[in-house]
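Here you go, one structure.
One protein chain is absent from this view; the other protein chains keep their places.
Chain IDs A and B follow the sequence of writing; residue 1 opens each chain.
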Amino acid sequence: MEVAMVKIQIDGTIYEVKPGKNLLETCLSLGFDIPYFCFHPSLGSVGACRLCAVKKYANSNDKTGRIVMSCMEPAVDGLIISVKDPEVKAFRASILESLMANHPHDCPVCDEGGECHLQDMTVMTGHNYRRFDFKKRTHKNQNLGPFIHHEMNRCIQCYRCVRFYRDYAGGKDLNVFGSANNVYFGRHEEGTLESEFSGNLAEICPTGVFTDKTLKKHFTRKWDLTNAPSICVHCSVGCNTIASERYGSLRRVVNRYNGDVNGYLLCDRGRFGYEFVNSTKRIKNPQLRQSKESALEVKEVSEIIPKLSEALKSKNIVGFGSPRASLEANFALSKLVGAENFYHGISDKEYHFTKLCLQILTSGAVHSPSLKEVEKANAIFILGEDVTNTAPMLALAIRQATRNKSIEKAEKIGIPKWNDAAVRELAQNIHSPLFIASPYFTKLDELAETTYRATSEDIARLGFAVASYISNDAPSVDNLNIDIQNQAKRIADALKQSKNPLIVIGVQGNEDIAHATANIALALKSIDKKPSLSIALPESNSMGLGIMEGKPFGELKIENDTTLVILENDLYRRVEKSLVDNLLEKCQNIIVLDQLMNETSSKADILIPTGTFAESEGTLVNNEGRAQRYYNVYPAIEPIRESWRWIAELIRIQGKPEGNSWQKFDDVVNSMVVSYPIFSKIKEYLPNADFRMFNEKISRQTMRFSGRTAMNANISVHEQKPPQDADSPLAFSMEGYQGVPPSSLTPFHWAPGWNSNQAANKYMVEPNGELKGGNPGIRLIENTTDQQQSYYKNIPQPFKPRNEGLFIVPVHQIFGSEELSSNGEALSSRIPEPFIKINLKEATRYSIRSNDTVHLTVENIDVLVKVEIDASIPDGVAGLSFNLPGMPFISLPKIGVIKKS
Amino acid sequence: METPLTKYIKPNQAPLDLKEYEKTGGYEGVRKVLKGMLPDDIIGLVKTSNLLGRGGAGFQTGLKWSLVPKEKDVAGVRYLVANADEMEPGTFKDRYLLEGNPHQLIEGMIIASYAIQAEKAYIFMRWAYKKAEVIIKKAIEEAYSAGYLGKNILGSGYNLDLHLHTSAGRYICGEESALLNALEGKRGIPRAKPPFPATSGLFGQPTVVNNVETLSWIPHIIENGSDWFIKLSTSGEGGTKLYGVSGRVKKPGLWELPLGTTIREIIEDYAGGMQDGYQLKGIIPGGASTDFLIASQIDTKMDFASVRAAGSRLGTGTMMILDDKTCPVAFIHNLIKFFAKESCGFCTPCREGLPWVEKVLMKFEEGNATLKDIEILEFHTKYLGPGNTFCAHAPGAMEPLQSGLKYFKDDFLRHINEKHCPWR
Partner (left out) sequence: MLSEKEREEILEETKLYPYPKAACIDALKIVQHHRGWISDEAIADIASELDMSRDEVDGVASFYTRLYRKPVGRNVILICDSVSCMIMGYESIYDYISKKLGIKFGETTSDGRFTIIPNTCLGDCDHAPALMINNDHYNNLSIEKIDLMLEKYQ
């Protein structure tokens, strides 16, 4: 939408700017370095720190002007301001002087040092002489759990932490206490921060009060890090990250701004899951089993080659791809084994669900929204998914979307959206309509207009009913009780009235729910609405794998003399143990390429060490259908190689032509787009390895990188040549282009004077806006096909509690239900014990109590679980923690029986 | 001389109960407006009366009311709040009205509520006023049982609920937007303005906050009209004013006098002049957050315009006297200590600046100050000036300091030169 620009005058020069922004954002977009603290682009303004002062003049005759806070002033036509008036500059320096009065000046030992917004602002304002000569006020620190370190004395009371944690992310257990010159930011009682987004405090806090505790354990100076643009591998949302290395180990993950996806934020799984890369479970060498009876032994590469060549001579070669491996690795595998022998390596339920979702998304009825678009939804219906645990950042976006009603209300009376506290004070408790149907309580429930607790069957029925109330053409649902009918009507009305209706489903649901969703979408489309559908898929490349051809488990028939090639996949997390045992037993040779020891890799005959996301390059397709690439943070150290490179080796051994032509990453991509034209967009969009900025590669290290000559001096005093990167346009050194690269290739955010993450604003057209040159990623799924569509009519029967036992539904956990992150040291300490949630009535029936340990038997699988009483679970139903470490995989939902142990 | 606000207040006696109040013509104003006046008529009348807010800022009351959007523009409840927080050092005028004539306030609130079409009203009162708490509660109950509050007041179809909320301490809660947060059960931190309470106030709804003294005027203006009101003052600003004097005067106290009475009259005629052996050195005219006036300005009229012209503010109209036996630095130090302690802690200059100033003043009192410290004080008077901080708290604190530095500079210097406080 084009909006008329307004003219403002800054220090005598006239600028045309977008209206509706505050002056601070406007000036930052224009490139002015106005210092600020309490403002944050995603949090808006409150005017607390008083640092962003500028001079405002009443008219052109006014020569004195008055000091105003730029973050609290709308950029309106005709405004005359000065950002460099001496009085205002002195004022800004005074604010720093005030803040420094009690600051401990412990920069040399501070984890924020060198990347500190407070340091930057101090320098920027020019405050450097200390006049305050009294004792400093001090505070006690708290232990906030494994993720966040607390150092309260460094606090400058900008209130960002509580505004993010409470207002933005809905956290409950952090606040500001006290008043006057004794305000304390922390928890009411010491203890682990409960929010799934706590890690953002490390980036939101402009000083070193809240810092990354995992980095602290293996601390290194921020300027000594080697960084790469990366993509989070821990769920399907595909948040953009910057991953950083020093001395061959991964040190941290921080946000990489993507205006369409994660903005300035990450969830804790995404931020702290990275430690699996440094895990002691890493497979670092090839391993070989001499015979089926013997144990795996570490071998040289040369020793496994003959074995591989023997195995690859098998008549039947079957490959298992993986939703956590890149497109390129999966593609390479399918080339190795032949498309007809390529299996997706996920549960059949997940396979069919993903395929169905893809079909719906490409059918033309519904749009697959980016998170940014999710934030714009103004009526939302979630069916069967606990998004906070499966796609946390999607949950955060939904949380923001529920504010739209209040923002509209505010704008109607002239309060702009960025005037954050004012909007919240005006709106109080009003929310855009959000409806949640889920088998149990979810964290978003607190924002929901109605919630409905039921199993997938009934949730699907509600969905079908909603569709039928939107359009008479959609099939109606028989035997719905009046409450559900009313709820369905209410949901239908809200979706109908909404400008941007959004439906959310996910892997905890089933095909029935997907069908119902498709009907809602179609019904909305029939009344000229443009509905969106967000789907929480389980893994980082679930969608990419789904796009590729491949078979479900169920179609697998093992013949004699079969060699199985398993790519980055623990099959024991996909299907029941007995099935996998059976499968592996029947195979002649099992080749596993993976990063961590797990049940599957420990059963390999030939185990091949592959690089994690940090040691390889690859493309992932997120749940929106956005293809994004991650790049090596550091080179894979032989014999660890990128999966695709190892597979190319296998192909070479096999004697297929690709074996020789796949030398570089781009070679695989080139082959891939031939087989999958849909991926040619990726090739067009992402620069290949030959790309240069002004004839230079893009450096992974900032020019502040220090001590290269000294790094390895204990080994050799000769400075080592930095490793070369033939696969990407990035360089493993500080030599190279340091400016703003294409957004997908941004290894770090830095700008002169801006050493903190706030430098990201320099990479954008405007704060919280689009990155220069567009946001990273290319959308592969557009609903342009406009096929003839018809309503699904297969409405499931209502759920009935069973006499044989409880109906067990899966309960995904942000910490524990995803494989890789569960191997991170800090994150693993947050994983709960396997549990079962049931309501009090059922608990009484089975005479069990909260915290009892009980046996749950589903078919013939037995698992020991802790009982949690949860009033939100319907009768006849129980929720079982899903795929936590130490639990066997159970395909759910199924009937289970509880016995006291 | 007319004293409409205090006529029926008898020191050390119980206030008029409902019956007695009605006998003096009480609640006639409510009858009058509910029978025959449109809300806009009332606002118009209050506007022409030029009633200026008695809470300290002197904003025109009718104008404030007229900023509330009309019902057709904004749905939902509107609120009226009586600001009875009164925590400013030296100020004790609202207490007199709260304890002395509760129905006068309640009647004023009913009329004001009707004028802005509020359905709910609160009295936000300081926790320390324990006696007033009992008195107000009883008066509210009486008003409910007589049908002046509640549903369908006097058969007019107009509904109003009125509640008393007692605060939990903190001066900043008297600032109207902080007050709203406190009333919502939150931390009492001021809100950004705009939006003003008239558009987004209590619970996000249109709200008017008025001082107790301001609201107590309303029944009288309805009863007697705006001309009468304007003529009460000697200055044309309208009305009488509750003036108070504390400090070393013979008879500290509170009097209702025409707005525009001079300081001299108030001190000499009413407060009995200075105590024997004490000389008048300075006057803080209207509560802790106003600039000093000095003895030579004693003929200044105590109205908004004249005090402003003299370089200070009328504020609350309750003055504090600095005598020659009290150290001006100690006097200012005491005020600053108060303001530093009472800062809400939200914005940087106030939260960090006031304690710094306080520490520097302590240095003066201890005899450790240097000329550099004068600079630091002077710096802060500008640094914590209006517009630089989030609300008017810190700028208010700077008023006595900046004028103190101006008028009593020598006394500051003596602390430096003599290396101790000359008054100790």
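Definition applied: a contact is a pair of C-beta atoms (placed from the backbone, for glycine too) under 8 Å apart; a residue touches a chain by one contact, two chains touch by 3 or more.
Here the structure is a predicted model, which is why all the values come from computation and not from measurement.
Q: One chain isn't displayed here. Which of the visible ones does it touch?
A: A, B
Q: Of B:Gly25, B:Pro69, B:Gly147 or B:Gly169, which residue touches the hidden chain?
A: Final answer for the missing-chain contact: B:Gly169.
Q: Among B:Lys23, B:Lys70, B:Lys130 or B:Lys151, which residue is in touch with the absent chain?
A: Only one listed residue reaches the unshown chain, and that is B:Lys130.
Q: Return the single residue from A:Asn175, A:Ser476, A:Gln789 or A:Ser891 that touches the missing chain.
A: Missing-chain contact among the listed residues: A:Asn175.
Q: Just to verify: which one of B:Gly26, B:Pro39 or B:Pro89 makes contact with the chain not shown?
A: Within the whole complex, the residue contacting the unshown chain is B:Pro89.
Q: Tell me, which residues in chain A touch the chain that this view leaves out?
A: Spelled out for chain A, the touching residues are 166, 172-179, 184, 187-189, 428-429.
Q: Which parts of chain B are in contact with the chain that was left out?
A: Its contact residues with the unshown chain are 77, 86-92, 95, 126-131, 163, 165-171, 182-188, 203, 244-248, 252-254, 288, 318, 320-323, 326, 330-331, 334-335, 337-338, 341-342, 344.
Please note the rule applied: only the chains that are shown with their structure count from here on.
Q: Centroid of chain A to centroid of chain B, CA atoms only: how many Å?
A: 53
Q: Which residues, counting only chain A, touch chain B once they are in their complex?
A: Those in contact with chain B are residues 46-51, 53, 66-68, 72, 91, 94-95, 98-99, 101-102, 131-132, 134, 156-157, 159, 176, 178-183, 410, 413-415, 419, 421-422, 425-428.
Q: Considering the complex alone, what residue numbers of chain B touch chain A?
A: On the chain B side, the touching residues are 69, 74, 170, 180-181, 187, 191-192, 194-195, 199-200, 203-204, 340-349, 351-356, 359, 372, 376, 379, 383, 387-390.
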